[in-house]
Each structure stands twice: as structure tokens, then as C-alpha cells.
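Note that this is a trimmed complex: some chains were dropped, and none of the rest were shifted.
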């Protein structure tokens, strides 16, 4: 119990800081910054509206299509590159170049190629989150302990068994790291894509719309919602999955006696 | 019958000559050891016997047949133990059996027997990170032993342990080997260790590695490190390695 | 157009010589959008009319009215020409703004493909249309007037919110069935792509789309500068209405970089003539009539209906028509 509280205080302090900053902003310029209580009122009203949930749903839908595709593609490419050195140097270069181009710049193209609606945004999510996944998995695969491979060979494992029983479990932490990095990228590009793509619904669209119609407390409301959802997904869901899958990593190294 | 043999073996990595016409014959059931300075090619020789490396020249043979790749008959135990951190002790030991598709009940029986042998009964569901260095090394040995190999190749298995745990582990290794008829080949930096454990100690020269001396020391075990014979052999090997006191 | 612009300062300096009798020059920071709706302020600058009225203006281009209004609210700009809906949004939040004059009457065409069988708005039901960002004046009117007149409502048509250029590209590429665009894009589209106009909102529901908005601050503290700005814009509007060709010579390069435009049939037309046609299609008006005020009131109600505003704004309090009343 006390431990839980000890773990929570930095989080509480962080949230308090942000709310305080907002309130100070409100005192300085109430036109631009809504007061903290009014934001809570808006939040309370907002979540009661179906419009709000439609926005959340639309964003989640795009995320849940784009992100897994990116993870899968990134994982496959990363694994292949990790296994074949030449391909790895090539892929690293390719990614270095592509990554220096902000994903959002592809929007004009994507909109013309795929027309409107979800596809361009999903494509942006994929582009943005493919890179960190591929790189993390590549690093992970290249970092597989040589002895682990040789032990498997000595114990009689065939190539396919080595991939399945050594490479995969050993790169799992890299998959998870990549997945978390990719998630951050996916989320940021999702919101940016929704803000500036032709989407008509979604959290990014909502925030932009609020900005257009001078609804600053709406902007703050959606910034909060975006932050909360990302924090929940990343810190809680992803961390849980990670802890579950990588149980052996989180067991305190002790004498075990 | 010679179960392990290096016949006039040389090895080069690019332009680096590592081994130079090595000859080595280890009969079945013998406990042999190799000592030599760092970088002289000891690991390379062992890895050839394990089938993880090929010779540039000469023949690497097991039971008279050329070695073309690794085989569960010849188990190698690595210095860094090489346990899979994501598998429990039991699963680590089961790894080779699962690859060989040994039926589950038989596998479990063998695993439990071998864990008892290395004094790790009851640790089945621990992860390697929960074990001490010595315990980990014993799991690595169990993982090799459970395959019931004819030959055990050990590459500095105790290099990472502190001097005291090491002494304990040496005695365990003897216990594990004695009376099984298994062939053992141990690489070590520690002359005492080689003499304490092995029937035959090969002494190698600095790179390019050659075998410059072979010690036959066949005192009964456990050996007394302070006995006159032991001390004399030690002094001899130290001199060969340029470690005169 | 390029040449006209470079030869222009000579003319304007003589004009400002006349203005020298009007004592000091006033500094003014103005925002504008690079669209035909803002032709009067662009022209007033490019043709040196502001200067001749003793104004030293800093012109800042914005990509949307919502960005522009923020700069006025934030105090970085004194005035701008933009859709009055932007002003209503911020007035609702308590910002200190004044609508000080008229600029242009709403002009938005609905374009469809040349071979499309759509001939009336009603037929777009269930189809897709590209238009401007939701919450923009165009969008409010589209929902509040165009669809309503046709007996439809939001949701009957699949909307794609994109820039006007992309809207006509998409229409040309067949990705959408209609495009709701303003000038000069409508004219450019009609010249360059196989499209036709089936509706223009200004004809059936004229309303004062673009107005001159000034910060309350400058209205209070430097009314003289505001008045001179409106004088200059009035002069520009006179040129736009009476001599579109001359006006086009000043502002074409703001809209089309090449000298000629390729038509759909492969022939070319001079860029200036496209812009001239575009100017001629517009109705510029410096005056805000009572009728206009009534329309603005109606739009205010639409904004409430479309959940952009909570309460219907009192347009009258936003107006400061003292300049207009002196004319």
C-alpha cells in the first residue's frame, strides 16, 4: 500500500504541475486559457456526448489497424535484416533517409493516391511506426548471444528450430521496446494525420476543429484526452503485456534458495 | 579406440595462424585437459571438436569419422554457460530433449535425475537470473549431461567463478564423471585445476598454438594439491609456460 | 503581372505625394488570405493605394481565417480581411474585436465533372463532395444554406475537407462527385479541368462573406488609421469593380506563378485573363447593409445550430460602422 503511494506520487505531482500551469495561464489570460474547474466541467459534459466517443472510436480504429500492421512489417523486416548482414546495412540506410522525412509530409501524396477517409491516416501511422520497430528488432536480432545459438546447434537444433526457439524468444524484449517506441510514433502521427488529413472524425480532427472555432477549452479538453489515452495505453497496457511476456526479466535476481 | 582425434590440424583466420599442426588423441573414458596462454587457440581446437569450426588443414575425427557439424553426442559446455534466460531451469535442461522429441514422461524423469545429480533438485522452476553463478554453471552441465553424450567438451567452465566456489565445483565435476565412461576434454587457465581433474594435461605454446608437452598424472582422486607429485607437476608446467617464480 | 508590380512604385510615390498633405503616416499590421475574396486588400497593397493614403502597412499572409483571427486576438495584428464567422467565434469567447467594414459577398461554386449527370444540388445526396475545413464559413453556409435549400442535411453527403486546389484535383481525378470552392479556384478549375458549375451560393443567397475585422484596441486608439485603411480598400474595390483588367495586372502573380495556364483541351490562356474573369465573377462591396446584417444574424443562428457557438451572438455589438456612416 505505502509502496503503491510511493510509486504514484511522481505521477500525481506531474499532473498537479500541469494543472497548475493551466490555472496560472488562466489568471494571466482567461481568453486563451480556460480555468481548471471549467475544463473539468467540459470534460464531464464531453464524455456524456456520443460525439466524443465517436471521435475516440475513430482514432482507436485507425490505431488498431495501422499499429499492428507496422509492428508486423517492422518485425519481419527487422528479423530478416538481423539475420542477413548485407540487408541490414542497406535497411539501416534506407530507414535513416526515410526517417528524416516527417511522416506527415507524405500526406499530400497519400491523399491523392488513396483518396480520403481512413486509409491515408492509417498509412501515416504505419509509416511512422514501422521504423522504430524495424530498428529495434534488427538491433535485437543482431544482439542475439552467439553462445545461445551455438548451444542450440550443439543440442541438435536445425535452422528453423533456432529461429523459432532462440531468435524469437531472445528478440522478444526488442520487439517490446520497438513496440513501445512505435506506439509513441504511431500515436503522434495518428493525431497529426487526423488534424491535417481530410478526416472528419477522430481526436485529431476534434482538436483542430476546436482550434478553428476558437474553443480553447475544447482544445485543452482534447489535449488532456489525448494525453490520458496514450498514457493509459502505453504505461498500463503495454507495460502489463511486457511484464507478462518477459516475466523472466522482472524476477528479481537473487540467490533463489 | 580413440574417440577424439585432431590429426595434423592447422587453423587460420584470414592471415592469422592460430593452430599449427596439432596432434591430439583422447581415448574413450579419459579425462584430458588443455592449458596454454591466452589466445593460443585452445577454444578454437575445442570448437573444432564440437563441430562449430572447421580446420584449415588436417582432420578432426570422432570415433575415426570426420566431424562435419555439431552432434548431441559431443556436448560442449561454454564458459559463459549460455543458459537461456527466458527458460526456467527445467526448460533449459529440457531443451535438447525436446529437440530430439523425447517423450515427455521419459524426458521429465531424465531431467529430474540429472538435476539431482548436479544438486539442483527443487530448483526446476527457477529462472537463471534467480541462481548464483555456481548454480548456473551446474544447470549448464545438467543440460549437457541430460543428453547422455559420450563426450563432454568444457571450455573454461569455471573461469567466471570465484576461487572458492571453483574448488567446490571441481569436486562436483569429478563426482559427475567418475564411473560413467564418458570422455572429458577440459580447457582451463588454471594449472592446479587441470592437474586436480585430468589424467592427461596438454600444454600449448603461444600462438600459433602447438602442443609442446603432455603430462600423464594418474593419482587416484580426490587428489591432494599439496602432495609432492602434484607440486612437482605444477612446477614443471609453470616452467613450460614461462611462469617461473 | 511581375512587370506591373515592379513598375508600380513610381505611380504610388506620386500618389503618396498627394497624401503628404494628410500629415503623418500611420503604421498598420494587416493580415490577409491568399484568395480572391481578399483581392481588395492585396490590390490596395500591390497597387500602392495604402501608401497613398498615408499608411505604412505590414502585410502578413495566412493560410486560413482561423489562423489570422488568432493573430488579431493575440494582439500581433491590427486588422484583416476574413470571414466574419471567425469574428463571431471569438466574440463569443469575449475577445475584443470589431467588424468595421465590408469586403466581398459570398461566392462559392459547386462544381461537378463535365460528364456528370448531376445538375442540381439535390442529386448530390449520397455522393461525396470536397469542401473546406469544417467550421469554416464555407462549411457553415454549405450546411446551413445549400443543403437546407435542397432539403438535405449534414450526413446526407459524404464530405471531404481539403484545400480548394486539392478539392478540384480530386474532382478531376474522380475521387469525389462535387467540389465546393471559391475564387480563383473555381475559375482556374473551369479553365483547366473538365468541370462545370451547377450552383453558386452568392446568386441565391447573397451574404457578406468577407469583412474587415479590426482589434478593439486599434479602433479605440487609432481610429484614424482604421479609417484610412477602409478608404484605401474602397478605392481598391472601385478598381476591382470597374477595371478588372487593370486590377488583374497587379494581383495575378499572387495567384498564378506561370504566365499562362494550360486548359483541359491543351490550349493555353494568359494567366491574367483567368484572374480577370475570376475578379469579374466576384461581388466586392465595402458597405454592410441592413440586409447584410440580417444575413449575418442568420449565419450566427446556423453556427448555434451546428454547435459551433453556444448562444446566438448579437451581431450588432460586433459592428462599428462609423466609417461607413461617414461615406
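In order of appearance the chains are A, B and C, and numbering begins at 1 in each one.
By definition in this document, a contact is a pair of C-beta atoms (placed from the backbone, for glycine too) under 8 Å apart; a residue touches a chain by one contact, two chains touch by 3 or more.
The model shown is predicted, which means the values in this text are computed figures rather than measured ones.
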{"item": "Full-complex stoichiometry, written in the displayed chain labels", "value": "A x2, B x2, C x1"}
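Definition applied: only the chains that are shown with their structure count from here on.
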{"item": "Centroid-based (C-alpha) most distant chain relative to subunit A", "value": "B"}
{"item": "Interface ranked first by C-beta contact pairs", "value": "A-B"}
{"item": "Mean-CA-position distance for subunit B and subunit A (Å)", "value": "47"}
{"item": "Whole-Å separation of chain centres (CA-atom averages), subunit B against subunit C", "value": "86"}
{"item": "Partner subunit A, residues of subunit B touching it in the complex", "value": "50-52, 69-72, 74-76, 78, 80, 82, 84-87, 95-96, 99-100, 123, 126-127, 129-132, 135, 143, 147"}
{"item": "In the complex, subunit A residues that touch subunit C", "value": "30-32, 108, 111-112, 115-117, 198, 200, 205, 208-209, 211-216"}
{"item": "Complex contact set, residues of subunit C against subunit A", "value": "64, 66, 69, 73-74, 86, 89-90, 92-95, 128, 130, 133-136, 159-162, 166, 169-170, 173, 175-176, 308-309"}
